[in-house]
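Complex shown without one protein chain; remaining protein chains in place.
For reference, chains read A, B and C in written order, and residue numbers begin at 1 within each chain.
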Amino acid sequence: MSLDVPLQIHRQKEGVAPHRDLFRVSVADSATVLDAIEAAWAWHDGTIQFRHACHHASCGSCAVRVNGIERLPCVTAITDVWDGASDVVVEPLRNFPVAADLVVDVSTLFDRLEASEMSPLRPVEHALPVEIGERPRTDDGTMVAPAGIERFMRFESCIECGICISACPTAALGGKFYGPAGLAAVQRARAEATAATEVDAILGSVDGEHGVWRCHSAWECTERCPQGLDPAGAIMSLRRELTARRLRRLFRR
Amino acid sequence: MKTMETRTPERPPPPRRLASGLDPRRRGAGSWAFVLSRITGLGLVVYLYVHLGVLSLLARGPESWDSFIDVVRSKPFLALDVVVIAGWLVHALNGIRVTLANFSFGARVQKAMFSVAMVVAAVLLVIMSVLIFEGS
Amino acid sequence: MIETRERASRHSWTWFVQAFTGVMLLILLSLHMIAQHFIVEGGLREYADIVDYLRNPVILVLEGLFLVTVAIHALLGVRAVIFDFGLSERSERRVSLSLLWLGIATVAYGAWIIWLVAV
Partner (left out) sequence: MSARLAYPGGAPHVVVIGAGSTGAATAHDLALRGVQVTVVERGEVASGTTGRNHCLLHSGGRYCVKDEEAGIECIDENMILRRIMPDVLELNDGLFVAISDDDLAFKESFLEACEACHIPALDLSKERALELEPGLNPEVLGAVQVPDGVFEPFRFCLSFLASAQSNGAAVRTFTEVVDFEGDPGTVAGVRVRDRSSGRIETIGADIVVNAAGPWAERIAALAGIQVPVAPTPGVMVSVGRRLNNMVVNRLNKPADGDIVVPQRVSSIIGTTSWSVDDPDYIPIPQDHVEKMIKCGRELIPAIGEAPIRGVMAVARPLISKGGGDAREVSRTFECFDHASEGVEGFVTISGGKTTTARAMAEKVTDMVCEKLSVEAECRTRDVPLKSYRTFYTRGAA
């Protein structure tokens, strides 16, 4: 069965005032929001700019706001966001400069991710469902690899989509806040670090006013993360460690 | 199926916007908490300086202070006090939540903590209002 | 590798100070409210009352502490609100300095009033 969905898309280009265009797109009832955007592009207006690559929530490039809420349109069913009557509104992420239409400039995000030195890979842990993973685990929950395999590795859970930054009210104020994605990446790098000097450097990099201490604890990043991650929790865990270290130093003097 | 000609799209009216960071509509409890804290915090700073300013009447001697006290003991002024106390309660209880947040209770607990904080604030506000108006 | 890591800025104490003064205020403001308003008939003290009250050295110390704490908490809060918008480091220094002076002036003014009444 096919649906005729009224889709409003944010338009923004050089020399044109930002506005929305309404397209009535015909898509299958099993279609995703990304399918609908692609249909608008393929059948109505080839100048619509949007980012997309994997279509299965792994590349993180397609993140937008649908009806005001940050989502990955590639894994959001159109029927989940359309009530059958009102327009579905698609806008670019907040808190990034808009390059054109739905495309935002993600360079600050990637600057911070790169600076975090978070490895794109991590050892596999709880990934296999319990009913499958009857494999012995170490104390920290890491799966013991079967003989002959040193360690199963997998890509990080964070897909670097920028949704947490768009959802963050502190980032929305336009300041110098390091942002949930960057801080969560630093926390991942810290979790994998072992050498004391490295840990020092990692923690020191976010101990400033615009680092972990700027977060106003709105928890929106965690609320919106499409991968079910907890950037806010990561920020708090960095704060706890920084606090403990500072107290230790204070009393050692 | 595919038509190559570009239909002139319909143009809905442009959306109205508040400063996006301070607009908690469609956002979660956390954004409401943040915005409420902001507004009450700034409000309390203003109140602090008004309060300090008013205290300068003390410097002008007993008469000017006591006549001022007579004015602010009136019901409308006491109602204003309730507003200040409400702001103070919201700010203080949310401040407790934010401080406790460092122990990372998780997103769901955060929301619950916000609700609890607001309920406690409401209860305390009622008690204090009763005290204030009964005392007058 | 490590040398390339960005050092965002020096350790920041403001968050701790804000949290600490916040907790202090819970106590001090409660005391202030109870002592100055709730236990007082009519909710507000008259001049003679205040003079009497501030003669108590414990109260004097508590009210003085309250004044300093509330000034720090309020102005650090204002500073955070301003810093949220993102300023150049130079402007940040200017804002901090201005607020520091404002804080000193606030405390001095409050102390003057307390002194006027109590002495």
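Everything that follows uses one rule, which is that a contact is a pair of C-beta atoms (placed from the backbone, for glycine too) under 8 Å apart; a residue touches a chain by one contact, two chains touch by 3 or more.
No experiment lies behind these values; they were computed from the predicted model shown.
For the chain left out of this panel, the touching residue among A:Val5, A:Ile159 or A:Leu238 is A:Ile159.
Not every partner is drawn; the one left out touches chain A at residues 13-15, 28, 30, 32, 38-39, 42-43, 46-47, 49-61, 74-75, 99-100, 103, 106-115, 119-121, 124, 127-129, 131-135, 146-147, 149, 152-157, 159-160, 227.
In this section, only the chains that are shown with their structure count from here on.
Between the Cα centres of chain B and chain C there is a gap of 19 Å. Multi-chain contact residues of chain A (touching two or more other chains) are listed as 170, 173-174, 243. Among the residues of chain B, none is in touch with two or more other chains. The touching residues of chain C, counted against chain A in their complex, run 1-2, 4-12, 14-16, 83-87.
The residues of chain C lying in touch with chain B in their complex are 19, 22-23, 25-26, 29, 37-38, 40-48, 50, 70-71, 74-75, 77-78, 81, 106, 109-110, 112-113, 116-117. Listed in rising order, the residues of chain A touching chain B in the complex are 8, 17-23, 42-46, 67-69, 87, 94, 167, 169-174, 216-220, 222-223, 230, 232-233, 236-237, 239-240, 243.
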